[in-house]
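Here the complex is missing a single protein chain, while all its other protein chains stay put.
Entry: chain A
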Amino acid sequence: MSNKDDRRKAPAGERVADWADGRLGIYSLAKANMRKIFPDHWSFMLGEICLYSFIIIILTGVYLTLFFHPSMNEVEYHGSYVPLQGQLMSEAFNSTMHISFDVRGGLLIRQIHHWAAVIFLAGMFVHMMRVFFTGAFRKPREINWLFGFLLFVLGMFTGFTGYSLPDDLLSGTGVRFTQGAILSVPIVGTYISMFLFGGEFPGGDFVARFYSIHILLLPGIMLGLVVGHLILVFYHKHTQFAGPGRTNKNVVGMPLLPVYMAKAGGFFFLVFGAIAAISGIASINPIWVLGPYRPDQVSTGAQPDWYMGFAEGLIRAMPGWEINIWGHTLVMGVFVPLVLFGVFLGMIAVYPFIESWVTGDKREHHILDRPRNAPTRTAFGVAWVTGYMIMLIGGGNDIFATHFHLSINAVTWFVRIGFFAGPVIAFVVTKRICLGLQRRDKEKVLHGRETGTIKRLPHGEFIEVHEPLSQEALYTLTSHEQYAPAEIGPTVDENGVERKVKRGEKVRVKLSKAYYGEESQIPKPTVEEYKEITSGHGHH
């Protein structure tokens, strides 16, 4: 079909593309994806922040490995930072000092790496809140929710193993805390500790071991999960908020080429630029102030990076219970927080499956919920975040005590009580607020928008003029779905034989009533209600 002349006429780019297509099939790939539509909403960029900071972490991390020595051999410091001259320190600390003071730009890359990690975790936290509160985790996206959850948890441990590498006084204290927590595990605790540290704490192995976990094992898994996460985002197509013309069967927005390539590609540079500027201005983890790790030394105000703060809070708030029986010790004071740490995070993973079990809904959902329209879910989410935040306060109880001149005991007791009371209060309050907002929406639909215009009627009465909503607004406010609470079906079948109601079904019906019963949602306005009010002469 194409003779020699034709091929010469094709521009160089096309010829390269032809070459690649013959081997990779790129045209079919591009046909499906080049003009792929992405909907626009500010909250959809939160995930992008995570992706970009992850890329920044990998780029800067590779640079740091060129200079870092993951060894705990003791050396004397002879670098250019005067206060630590002659001090004994591990090679890990020494090389981190070298990066910070003697490699030009090394400090900047170190700080970009650390800042990006802090922002990566914060980004994932907020991105997950966006996905949770809008119900974007529902079918078909449950697996992608789990990928995201795993990324969050692995990100925490990658961060922890990373900030432990310089072997400074602060991070060493954190490693000691972790080792103490491992010791509390019944039966196998001492064995895990000996195997992890190659003997007693601190030994001479953990930096090298954390290093391979930090730069290879965990990031490798995470990279795979990120790729899977993105493939699924493409495959499922992005969710969108309800609005005119936006249905469960379409996706409305702008195409990848050119708009989202420019916006998302540009956003990478915005995120990188912002982190670089922050790293030029704000010092993070100044290990030269802390000094090298010594197991018999510590500084006050020791805090982990923020994402480990709630674990720190759990361990600070838990009373020091120890049970000694038959020559063994169950260290409740440390082991319970360790278990709670897992359970509290695990709740994130299982929630989508609990909700879909309660609703029994097996359909695909591509239209996002407004948080108010799912009051019980929203209340659960806020309760969880409240518990998390209270533990974060607990993790900084000494900082709160010193900065606000409070008693450390009072702060600790506040956290102990708050951990149980806070989420309950938050749940109730959030649900009330959601219902209030639902009523307000209903009011707006039925009676129109308050214009602020005051009108005097002929007989002297003052009224405020309400302006009916546009059809776009009416549609947006009424298009959400409302479930009816599940019922336990007839317990006697058509032949009069009694059917045994399973316990699981009873629980499900109860939960369904709590989610979708009268107390948990305001029935949205119906067309009949609307017509009755708008056609009546009393409308104003």
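The criterion applied here is as follows: a residue touches a chain if its C-beta (ideal position, glycine included) is under 8 Å from a C-beta of that chain, and two chains touch if they have at least 3 such contacts; residues count from 1.
Going forward, contacts and distances are computed from a predicted model.
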Chain excluded from display, named as in UniProt, from "Simple sugar transport system permease protein", "Cytochrome bc1 complex Rieske iron-sulfur subunit", "ABC transporter ATP-binding protein" or "Molybdopterin-dependent oxidoreductase": "Cytochrome bc1 complex Rieske iron-sulfur subunit"
Full-complex contact with the absent chain, from A:Pro11, A:Pro83, A:Pro458 or A:Gly504: A:Gly504
Chain not shown: contacting residue from A:Ser28, A:Ser212, A:Ser299 or A:Thr451: A:Ser299
Identified contact with the non-displayed chain, of A:Cys50, A:Leu84, A:Ala136 or A:Ala486: A:Ala486
From A:Gly22, A:Gly224 or A:Gly280, residue that would touch the chain that is not displayed: A:Gly280
